[in-house]
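This report concerns only the one structure given below.
Entry: chain A
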Amino acid sequence: MQILLKEFPSLLQGALLVIEIAAGHLTLGFLLGLVLAAMEVYGGKSISLLGRTIQKVLRGIPALVLLMLMYFGLTRIVDVSSTVIAIVALGLRSAAYQSQVFRGGIKAIESGQMEAALSIGMGKLKAIRRIILPQALRLVIGPWSNIFTMEVKDVSLAYSIGVLEILRRARFIIRYTHGNAMLLYCMIALFYFIIVRLGNTFLYRLEGKLWIPGFERRGRTKTRTG
Partner candidate 1 sequence: MGYFELAKEAFPAFLGGLRITLELWILTLLFGGILGILIALARVYGNKPLYYLATGYVELIRGTPLLVQLFIIYYGLGDVGIFIRPFLAATIAFVINTAAYQAEYVRGAIQSIRGGQIEAARALGMTRTQFIRRIVLPQALRLVIPPWSNEAIVMLKATSIAFMVTVPELMAVGRMIATRNYRYLEVFSMVAILYLIVVLFFTQLLDMLEKKAIIPGMGGKALGA
Partner candidate 2 sequence: MTEKLLVVEDLYKAFGSLQVLKGVSLVLGKREKKVIIGPSGTGKSTLLRCVNRLTTPDSGRIYLDGVEITGAKGQLTKLRQQIGMVFQHFNLFVHMTALQNVRIGLTDVKRVGKAEATQKAMAVLERVGLAEKAGSYPAELSGGQQQRVGIARAIAMDPKIVLFDEPTSALDPELIGEVLNVMRELAEEGMTMLLVTHEMGFARSICDEIIFMENGEILEQGPPLQFFTSPKHDRTRQFLHKITELYGQGGEE
């Protein structure tokens, strides 16, 4: 138990790194996901096909494989830390999943909205930005929280490319203290559990705050994305 206290700073650093990577890759995934979704819904035949293919490939490969690919691929070209690679790899994959959620949200909005926007002279891009997206984003908070949950947990996979996040630090400790495995891993599990919970509670409240009368609060479609 004293081990814990002694190593707390190290573990804390690892924990913070987890949060950093989670925030980073979710944001990257969010932005790219929007682009992919727009490509699929509004792009012409070839762009939409491109978008669909990209997303299918990114979702068809295990996260671990993608991490490895990025690690060995990128380190040849640029000199970046494992952390950045983790963010990029997980972010790309996340983009694929998020794009699906956004696509669903955009499609759920009646075509009449777009038509009305165009009829008063808005360009397509402007209509998307001012009319469609604000609605779509509100609709998708529910399903997006599933993505959030999954993505946060997947940060644990960054371990495999040597990122000094909490799991790896725990492994060091276990190795040189010849024990404490159960204790440390359970702690890490608890850590993730708490973050996931907090995040989901926040999202739930956010959904409530942004709610507009007439919008159905999307029940959590519990399907696991991965």
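Candidate selection criterion: all candidates are chains of the complex that A comes from, given by their letters.
Everything below uses one rule, namely that a contact is a pair of C-beta atoms (placed from the backbone, for glycine too) under 8 Å apart; a residue touches a chain by one contact, two chains touch by 3 or more; residues count from 1.
Note that the structure is a prediction, hence the values are computed from the model and not measured.
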Considering only the touch criterion given at the top, point me to the candidate in 1 or 2 that touches chain A in this complex. 1
Okay, in this complex, where on chain A does candidate 1 touch? 56-57, 60-66, 68-69, 72-73, 76, 149, 153-157, 159-160, 167, 174, 179-182, 185-186, 188-189, 192-193, 196-197, 221-226
